[in-house]
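Yeah, one chain of the complex is gone here, protein chain that is, but the others are all in their spots.
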Amino acid sequence: MSVLVDEDTRVVVQGITGGEGEFHAGEMIEYGTDVVAGAVPGRGGEAVHGVPVYDTVSEAAREEDADASVVLVPPAFAADALFEALDSPLELVVAITEGIPTQDMSRVHKRLSEVDTRLVGPNCPGLITPGEAKLGILPGNIFSAGNVGLVSRSGTLTYQVVDNLTDRGLGQSTAIGIGGDPIIGTDFVDALGLFEADPATDAVVMCGEIGGEDEEEAAAFIGSEMTTPVVGFIAGRTAPPGKRMGHAGAIVSGSGTGTAESKIAALDDAGVSVGDTPEEVAAAVEELL
Amino acid sequence: MSVLVDEDTRVVVQGITGGEGEFHAGEMIEYGTDVVAGAVPGRGGEAVHGVPVYDTVSEAAREEDADASVVLVPPAFAADALFEALDSPLELVVAITEGIPTQDMSRVHKRLSEVDTRLVGPNCPGLITPGEAKLGILPGNIFSAGNVGLVSRSGTLTYQVVDNLTDRGLGQSTAIGIGGDPIIGTDFVDALGLFEADPATDAVVMCGEIGGEDEEEAAAFIGSEMTTPVVGFIAGRTAPPGKRMGHAGAIVSGSGTGTAESKIAALDDAGVSVGDTPEEVAAAVEELL
Amino acid sequence: MKLHEYQAKELFAEAGLATPDAALAESVEDALSTAESVGYPVAIKAQVQVGGRGKAGGIEIAENDREAREAADAILGMDLKGYRVDRVLVEAAVDFTNELYVGVTMDRGEGRPVAMVSSKGGVDIESVAAESPGAIAREHVDPAFGIHPYQARRAVYGAGVDRDVAGDVAGVLTTLYDLWEERDAADAEINPLMVTDDEGVVAADAVLNIDDDALFRHPDLAGMEEASYGDDLERTAGEYGFDYVRLEGNVGIIGNGAGLVMTTLDLVDHYGGEPANFLDIGGGAKAERVANALDVVFSDSNVDAVVFNIFGGITRGDEVARGINDALGAFEELPNPVVVRLAGTNAVEGMEILDTEKIDVEETLEGAVQRAVELAGSSGGGADSGGETANGGESR
Partner (left out) sequence: MKLHEYQAKELFAEAGLATPDAALAESVEDALSTAESVGYPVAIKAQVQVGGRGKAGGIEIAENDREAREAADAILGMDLKGYRVDRVLVEAAVDFTNELYVGVTMDRGEGRPVAMVSSKGGVDIESVAAESPGAIAREHVDPAFGIHPYQARRAVYGAGVDRDVAGDVAGVLTTLYDLWEERDAADAEINPLMVTDDEGVVAADAVLNIDDDALFRHPDLAGMEEASYGDDLERTAGEYGFDYVRLEGNVGIIGNGAGLVMTTLDLVDHYGGEPANFLDIGGGAKAERVANALDVVFSDSNVDAVVFNIFGGITRGDEVARGINDALGAFEELPNPVVVRLAGTNAVEGMEILDTEKIDVEETLEGAVQRAVELAGSSGGGADSGGETANGGESR
């Protein structure tokens, strides 16, 4: 019915006593997510929104039988929080934190290769299975349940596309924001693979942007491995070469790959319909279904 | 016909231009081992005993199609030589060097868990498949080809036992010195598993010593996994508790496990005949075959 | 954050890497006295954070006082790819027999650092990478272990570096990696690493870019940051904390989230307009941030109309609307027409309370962009900016 998260997902919020942590834990609970614990060193025994807080993620996971965590701790402590989550162990870790040093993430990436836990993010809005569970900071109200999977590197662009989908009555199975950082846990190929394997997902929207080669790799994967139809969107067609635009990933080196042209061509070759506007994306999905 | 090495094994000698390296490379070649290259930084292009020397193990392995290396470099550079060998890649690395810092070996141990290469040693005499190949510093002339596998933590004790075996006409399939250091690549269980799977090995001699719990673990493995008969020997029965005797492993803490009694009892339980003297070991093997 | 060559060299020297004798000079007289103390010949090098300084005339060799005066005079104050040269590094010129390249960076695709050596140094390494990738030896590094000595050696031998200096170059690579790691660098490069007559190696140039996200744990490096923007608007935007890139069109763009702002640029282009800028206002949209964003965009004389596109997300649309209204209160009259589109949480409520006397409101992104493009086109002939807009148009 969805990928990665559903109504049975039992969530620990790391950093639940912080401003962001407390606010978004509340939003997640209000959305219906089963937030079972918080984890904050030195704050064990307290409660936030009625949820018990533990000193360590391991204890939280053990005592509350959790299987996922959402990381909402400041960037200076985020890598350690991720290492902790990966060693607790959990099935899924969603890192919202923006601004984690790249070398920290490189070390986390190494550790990820040694464990079975899936990481989504960092610097991402999280993921949501509409009507069941929201792990992150996405605005739950714009989503609706349905059969369209969505994966995106960008936060507000995701919301825009979801808005266009929902306007046409096209609900989502699960929407995953994979994050715009140079080093992330779950990439397009991973997410597409999950949707391909999900019987409840009948079409997938993939929102990419300039920089890196993830979209090119995704196109190759779609071409060779996917039967579920995919509609694509690439932000940054008009970005001039060599200019950095916000996301660390969103820079075009001008050397052929990483440009919008390269990505769109690769997706075209893989049989992906690429929309020029978010509205066109939604229209293309409607046509497919 | 043997385990780990045979006449087809193509060997790189790391440190071949050093005193030990040059001497033992010569001995290995004389024994009939197919030493195809040496590797010493800065000495690429030279030759030792007619064998070409390369600057890196990777180049040596690539150019000479090698699948094993023998590490004969001083302890200060040994861990780096091991990392290099593990990344070249090779199937088998035999580390002779004695005195590698334990923390270095802990890092090598971590790396070992990430690769498919087998490490034997360090601080070991190496291994030999009599009549085919010798990788290490064992005195080839005392061995004879046959169907007895031998695995030992100790160098000269191994020679003693082999001497007793050979005296009775009991040849060896392969003899492996696993080394006496606290952290080693191949342990008793690994070696016993190889012999169990080798159709040419009809009996195994396992020479342990006091300290650690490797012999206890080996006993458990023999009891549950092995059909090939095993004869055991444990050195250090008369060593007083708390005294360190040579090998880093050879210290008895007096806390129950690690003592000769504990090891002998565990082997007895596993149906292993444990000799009181090397001569008794050889006699027990003769009886089995 | 990019360090200047002279700053990077100080850190390199501290780490034990050999660098030429040098000192910074801000005037021709300074440059001359430094040249004398360092000893001729000297290299006089513009300290601006752009690549290709040599080709652009930013680096000159001087054999004597006269040449040094000419060079310093020419370089100080020059405009180098849009940056004014305020300082030069006066450095002992190195006699060399060979030029190598040594670098460390993050391979994003692999998620691991990569250490590189090439025997083709002294030229644009990106061209080398594109034309003969085999000329660059690469070693991916496990960030948990750091670079192993054998990896440095393998890279050096793999790059075909002369064996006389192979050990030294391997040492330089190891030191550079350690420095890269310790300083949380994004890139650390020496190009060229000069091989001297006496078989030594000297870092003749130095690049060290620090990961902005890691500056919090490097207060000493953060203190080295010097504002060096190519243009006043970019400087102002930087001071306000916006991600801002100035472009050449006449449709100003403000939005939240890099992907959505880029998409807005793309839509402006799609509907026949030309984006004047990329401006990501970031999370929330309090009155002050809105006012600052409008200040930046209105200050661009190329701009003829502005599209302001916010997708509320967690931030509620009514709050954003109040922020916009407050910001607009400061203007008697807006310098350019502004089209606002709010979406997401409480967007409807937000749209209702927007001060539509001063701004146009559109319900959809497409509608807002189309309206802004229209407004920019119709005001194209305005006295304040028409000429420049035309120029902008021509240059595309």
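First chain written, first letter: the chains are A, B and C, and each begins at residue 1.
By our rule, a residue touches a chain if its C-beta (ideal position, glycine included) is under 8 Å from a C-beta of that chain, and two chains touch if they have at least 3 such contacts.
Owing to the predicted nature of the structure, the values given are computational and were not obtained by experimental measurement.
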Exercise for review: Write down which of B:Ala37, B:Leu72 or B:Met105 is the residue touching the left-out chain.
Suggested key: B:Met105
Exercise for review: Tell me which residue among B:Tyr159, B:Phe188 or B:Phe221 touches the hidden chain in the full complex.
Suggested key: B:Tyr159
Practice item. Looking beyond the chains shown, say which of B:Ala47, B:Ala76, B:Ala197 or B:Leu289 touches the absent one. Key: B:Ala76
Practice item. Check each of A:Val3, A:Ala81, A:Leu138 or A:Met245 against the chain that is not shown and name the one that touches it. Key: A:Ala81
Review point. Considering the entire assembly, which residues of chain A contact the chain that has been omitted?
Key: 41-42, 44, 55-59, 80-81, 83-84, 87, 107, 111
Practice item. State which residues belonging to chain C touch the missing partner chain. Key: 142, 144-145
Revision key, fill the gap. Residue positions on chain B contacting the omitted chain are 24, 27, 75-76, 99-107, 109-111, 125, 137-139, 141-142, 152-160, 163, 180, 182-183, 207, 209-210, 212-213, 233, 235-240, 243-247, 249-250, 255, 276-279
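Following the convention adopted for this analysis, only the chains that are shown with their structure count from here on.
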Practice item. Based on the touch definition given at the start, go ahead and assign the chain network to line, ring, star, complete or other. Key: line
Practice item. Tell me which of B-C and A-C has more C-beta pairs in contact. Key: A-C
Exercise for review: Please report how many Å separate the Cα centroid of chain A from that of chain B, as a whole number.
Suggested key: 49
Point to revise | Inter-chain centre distance, chain B versus chain C - centres from mean C-alpha coordinates, in Å | key: 56
Review point. What is the distance in Å between the mean C-alpha positions of chain A and chain C?
Key: 28
**Study point:** Residues of chain B whose C-beta touches two or more other chains
**Key:** none
Review point. Which positions in chain C touch two or more other chains at once?
Key: none
